[in-house]
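Only a single protein chain was left out; the remaining protein chains are all shown in position.
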Amino acid sequence: MSQGLRTVSGGRINRARPVRFTFDGRELSGLEGDTLASALLANGVHLVGRSFKYHRPRGVLTAGPEEPNALVAIRRDAARVTPNLRATEVELYEGLEAHSQNRWPSLGFDTGAINNLLAPFIPAGFYYKTFMWPRRAWQWLYEPRIRAATGLGLAPEHPDPDSYSNRFAHCDVLVVGAGPAGLAAAQSAAARGARVILCDEQPELGGSLLGEADPGASLGENGRDWLADTIRGLLANPRVTVLTRTTAFGYFPHNLIGLEQRLSDHLAQPDCRQPRERQWQVRARQVVLATGAIERPLVFPGNDRPGVMLAGAVRTYLNRYGVLAGRRAVLITTHDEAYRSALDLKRAGATVTIVDARNGASGELAETARREGLAVHTATTVIGTRGRLRVRSIRIQRLDAHGQARGATERIDCDLVLMSGGYTPSVHLFSQSRGKLAWSEGLHAFLPAESPEKVRCAGACRGVFSAAAARGDGESAGARAARDAGLTVDIVIGEPQPAQSSGTAAAGDLPQPGGAPPAKAFVDWQNDVTSRDLLLAAREGFRSIEHVKRYTTTGMATDQGKTSNLNALAIVARQLGKSIPEVGLTTFRMPYTPVTFGSFAGYTRGELFDPIRTTPIHDWAARQGAVFEDVGLWKRARYFPRNGESMHAAVARECQAVRSGCGLFDASTLGKIEVVGKDAVTFMNRLYVNGWTNLAVGRCRYGILLRDDGFIYDDGVVARIAEDRFHVTTTTGGAARVLAMMEDYLQTEWTDLSVWLTSTSEQWSVIALQGPRARQVLEALVQEVDLSAAALPHMGAATGRICGIPMRLFRVSFTGELGFEINVPADHGLAVWEAIHAAGEPHGITPYGTETMHVLRAEKGFVIVGQDTDGTVTPDDAGLTWAIGKQKPDFVGKRALERPAMHSPERKQLVGLLTAQPHVVLEEGAQIVLDARTTPPTRPIGHVTSSYYSATLGRSIALALVRAGRSRMGQTLYVPMPGEDLAVQVTSPVFYDPKGSRLNA
Amino acid sequence: MRDLSAVRQGPYIAASPLVRPLPPATRLLLRGNSEVMASALGALGLEFVETACRAASASGRSALWLGPDERLLLAPQGQYSEVFELLCAALAGRAHSLVDVSHRQCALEVSGPQAGPLLNCGCPLDLDPAAFPVGMCTRTVLAKAEIVLWRTAERSFHLEVWRSFAPYVSKVLALAARELTP
Partner (left out) sequence: MLLINCPYCGERPELEFVHGGQAHIARPGDPAECSDQQWAEYLYRRDNIKGLHGERWRHTHGCGRFFNALRDTTSDVFLATYKVGEQPPTQAQLKGVKA
C-alpha cells in the first residue's frame, strides 16, 4: 500500500528517505523521522491492537507516551523481542518488524472478541465474583484461562543478549522536558553558570513545539531565532548535558532522578558491543520539571473505535509527520484550543465538522473556524459511533437548555473523530517527589503545590499552557533553580507566569439521553474500564478512589492512567456527590513509562552479577580440577576429584589422607581482624565469652562471640601476638559483620578503650596443613621456629619464616589431627602452598576441600556457626559452656544468658545421631520426632544440622539440635522421610578420638 | 630449601585502555589520634593536614585520610623496613595501631579525559573537579565493591582495591570503558 495519506509538504520527516517495515508480516513503507504510529497512519492503518479484556479493535489514540492502545511487540530476532512498546514512540528504522498483541488468530479476526459480546456480563469485579468456587480450580483452570484470554504482550523466551549500562551523574539543575518551558529553563540556568542536565524522551528537542507547523512562531517575540539559538547554545555548552531519547522515569528521595536513555532502539543495525540502554541516576541540587500536559479524552459511547483520536495527536501527525489521519473528520470538544486541529486539518484538505458540547463558542478560534466555513454544532453531544474495525459514523444529539440530551439526533459519516476535553498537567514526577497537589477549579486540574524536594515546575505541567507563556515561565524557573543551587545570580529573574484555563471539562463524560450511564463509553482504554464500571463500583459501596482503582483496574497497567485518571475521578466524584479534591487522587508511582529490567540490572549480570572473590591459591586448585562451592561471595574448593571420582569417593580419599598422612587446605577466606592497643585484652574480655587475661603471648584460644541477646554470632581462633596485639579470626561469612559489630561497641559504647581494629582478612593467605605427618612436612621449610610438641604445643602460636617469607604460624586443628595454619602475606600464598605441596609429596600430601573439612570436623563434633547454629543457639545449647570465662563480671551476651528461658531443660541441645542403618545418610534440615509412624501434624523435637558419610568410621554420622538432647543419650528417635521413618540413636556429638590424643601429638 | 621471598603473585586485573595496574607497594594502616598522625606524617616527610578526605603526598610517599583516626600510608615496595622503623621510632610511647596491609589490597590507576565518567559508571560520587578536587581521597563504592578513591591529578585517579575484589572492579571498568573509548 502506498502512503496515500501523506501530505505533499511540511513536517519533520525526510521525504527523500523511504523506510521499509512490516506490521504483522505486511510490508509497508514509511519515511525517515516517522514513528511506527505515524507510518501506519500514513498507510491508512488505524487498527493496531485488541483491547485487554473485551478484545475490542483499537487504533492509535495519541501521539506520545500516554498511548494506551497502540501497544506492539518489536522483534529483531528470537531473543530480541520487546513487547508492549507504544507505537507512538517507536522510531521507524529500515526493516523494523512490528507485531500486534493480544489477538488470535489475527488482528482483523480475533476469536477473543467474543468477550465483547459478553461485555454486559463482565462488569467490574466480574472475575472476583464469578470464579469463586471451587477454590482449587483457580490454580489449574480459572487463572490460566483468564490469563490467556486477557493481557498484553508476551515476554521473549530467550535470555536478553543486549548489554545495558549505568551512570551516576550530578548537576546543579536537572531539567526534565525540552519543550518551550524546559528549553527556556535549561538555557536560563546555564546562562547563570549552572551545571545543567536537560533530558527529553523524544529524539529531538522541542517537546510540544514539534507538533506545530512552525515551531518557533508560537513562542512570541523573536520566537524562531530564540528557539534556534537556544538549542544551539545548549548543545555547544560544555557544562550542559543534553540527553534525548531519555525518559525521567522516577523521582527518588533527595533529588535523585532515574533516567532511562535509549541508545540503539532506533537504529536498523545497532552495534552489539555497545549498550542498548543506559540508566542514569542523577543527583540534582535543583530540579525543574517541564513535563507538559496530556490531552484529556472525552467519554462517550463507542469512543474507542479505531479512528477516534485525541485532537492534538491528529494535529501532531499532520504537522510533524505530514500524515492526514483521515479525510472526513469530526471534532468533538469542550474548549477552544482544540479548534486548531480542525483548522489545520481543513487547511490540509480534509472536511471537518465541529461538535462542541458547550452552549456557545465565541472565542477567536471558533470565529476563525466559522469564517473558514467549518460547520460548528454547539450545545451538542455524541451518543454513539459505528464502524467495526474503523469508525464510519457518529451520532450526535442536541442538548437542551439544562444540558440534557433531549433534542434531535443526527448521523455524521466520517473516517476520523477528534476529541478533546482539555489538558491534564503531567504532575507524575512531581507527585513522585511526594509533592502535594492542589485542585484548581478554574483549570479543572490538579496542579503542583509543595514538595519536600528541591523541585519546581514550569510550563504546561503547572497550567501555563501557551508556548509563549511557558517559555517565560521556564526562564524564571531556570533562573530561580540556579540561584537556589547556590550560583551567584546577578541577572534579573522574571516572575513565574500565571496558570491559564485551557477550557478543560471537569468530567470528560458527555451527556447521554435519559441520563443513563452509556454502554462502552471508555474511560481507561488500556484496562477496558467504562464509565458504567466506575458507577457500578460507586454503587457497590467503594468510596475511596484507591479502592475504586483496585476494583475496576482503572489507571493501572503500563500507561498508569495517563489519559484516564481525571475523567475517572470526576465520574466517581459526581456519583458520590463529592467534589474532586474531596475524593482525591490515586498515587502516582514510578516508572512514568515502562523501563526494561535490563537497564535496572545494568552491568550487574552474568559474571559481574556479584563480585566473585577468589583466594591466591584458587587458580592452582582450578588447575587440579577442584570443584568449587560458593561461600558468601567466595569461591572455595569443595573437593579435588581424581580420574572422574564422585564427590563421595573424593571426600573419602581426602579424609583418609588427612587421618593417616597429611592434607593441605586453603583457609585463606577466614576473616581476620588485628586488634591492637593497650586495652586490647580488656576489649576482648568485654566482647568474647572467653577469658583472655591469662592467654599468654604465643598462645591461641578458641573464641566465641555472642550478640547481647545471648545467642552465638560467630567463632574463631584468636592468637595473642603481643601483649597489646591479637590476631582474631572469624568465620568466612562473618568477617564483615563481626568487624562492624566490634567497631560499633568500640565507637559507641566503650569509647574509653584505647584499641583499634584493622581487617587483615586479605593480607594473609592461610594454608592449613593437617595430619599425623604435618610436622615432618613443615620442618623442612620453616626457619626460626621450633615445631616440636614441647616448643609449639596444640594452640601454640609463633612468628618466623617459611621459605624466607615472614609467617604467623598457629598450631591449631579443625580436623582433630596434628595441624598447623600457616599465615603468609597473600602475594606469597601460592608460592608457599606449592612449596609445601612439593615437600609433602613423599608423605602422600593430599589437597582437600571444604566438604572433607566438614566431615573431619563433624567426626570431632566441632560446630560450624550458621550450620549447627541458627541465631537461637546459646553456648550451652551447643555444648560450649566450657569456653565461657567464669570470673568475668560482664561480656556481650552474658546478661541475656541469665534469663530463665536460657536455662530451660527443654532447650534444643547439640547431640550426635547414629542411624540404625549405617549406610543411610540423613538429610540436613530433616525434622526429628519422638515416635515412628505418627501421622501429621506432629510436633518435631529437633532437626538435623550436619550429616555426612564418615569413611573413617565406616558409617554415617549426624549432628542435630534436639529438645533436651543431652538427657536423651541412647534414646531412639525418628526422622520421618518419604516412605519410611528412619530410626536414629542419640549419642555424643564427638564421634572420633574423644580424648583428643591425636591433635595433641 | 629455596628462598621464595622474591616470588609474588598479585590478583588478576582485566586489561582496558583507561586502567593501569600499579606495582606492589608498602601499605601500612595507621590508627590513632591527631598527635599520632602528626608525628607519623612528620617522620615520613609529609605535611600534616587534619582536613577530612585529603591526601598528603611527597617523594613517592603518601598518607590518605580514611577516617578521623585512620590513615593509609603508602610508600614504594622496597621501603617497607625503612618506613616501618621510622614510624615505630616516631610513635614510641603513643597509643596507636600500625598494621601491615601491603598485601590486603592492590592499586589501579584510572586516567584520561574520560576517567571521571568511567568511574561514574559504578561510583556514585560527584567527580567534578570542583566537588572532588585533586588530592581528595575517600573510601567509597564502585558497583558492588568497596574502593579507596584518590584523585592524584585532574584526569587521574588512584584506586585501592581489596585483592579479591580487584578482578571484579577491573572487569566492571573494562566493560564500562567500551562505551567511552570507541
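Each chain gets a letter, A and B, in the order it is written, and its residues are counted from 1.
Methods note: a residue touches a chain if its C-beta (ideal position, glycine included) is under 8 Å from a C-beta of that chain, and two chains touch if they have at least 3 such contacts.
Here the structure is a predicted model, which is why all the values come from computation and not from measurement.
*Asks:* Sort by label and list the shown chains the missing chain touches.
*Replies:* The omitted chain makes contact with A, B across the full complex.
*Asks:* Quick one: which of B:66, B:83 or B:118 touches the chain that's been left out?
*Replies:* For the chain that is not drawn, the touching residue is B:66.
*Asks:* One chain is left out of this view; which of B:16, B:138 or B:170 touches it in the full complex?
*Replies:* In the full complex, the listed residue that touches the missing chain is B:138.
*Asks:* Which of these touches the unseen chain: A:740, A:791, A:916 or A:969?
*Replies:* In the complete complex, the chain left out is touched by residue A:740.
*Asks:* Of A:75, A:392, A:894 or A:966, which one is in contact with the hidden chain?
*Replies:* Once the missing chain is taken into account, the touching residue is A:894.
*Asks:* Could you list which residues of subunit B touch the chain missing from the display?
*Replies:* Those residues of subunit B that touch the unshown chain are 52-53, 66-68, 70, 124-125, 138-141, 146.
*Asks:* Considering the entire assembly, which residues of subunit A contact the chain that has been omitted?
*Replies:* 252-256, 281, 283, 434, 452, 708-709, 740, 743-744, 747-749, 751, 889-890, 894-896, 899-900
Please note the rule applied: only the chains that are shown with their structure count from here on.
*Asks:* For subunit A and subunit B, let me know how many angstrom lie between their CA-based centres, rounded off.
*Replies:* Result: the chain centres lie 33 Å from each other.
*Asks:* In the complex, go through subunit A and note every residue touching subunit B.
*Replies:* Touch residues, subunit A against subunit B: 163, 165-170, 195, 273-275, 278, 281, 283, 603-604, 607-608, 610-616, 633-634, 674, 676-678, 754-764, 780-781, 803-805, 825-832, 835.
*Asks:* Which positions of subunit B touch subunit A when the two form their complex?
*Replies:* 1-5, 7-11, 24, 29, 31-32, 69, 95-105, 117, 120-126, 128, 131, 143-145, 162-165, 167-169, 171-172, 175-176, 178-179
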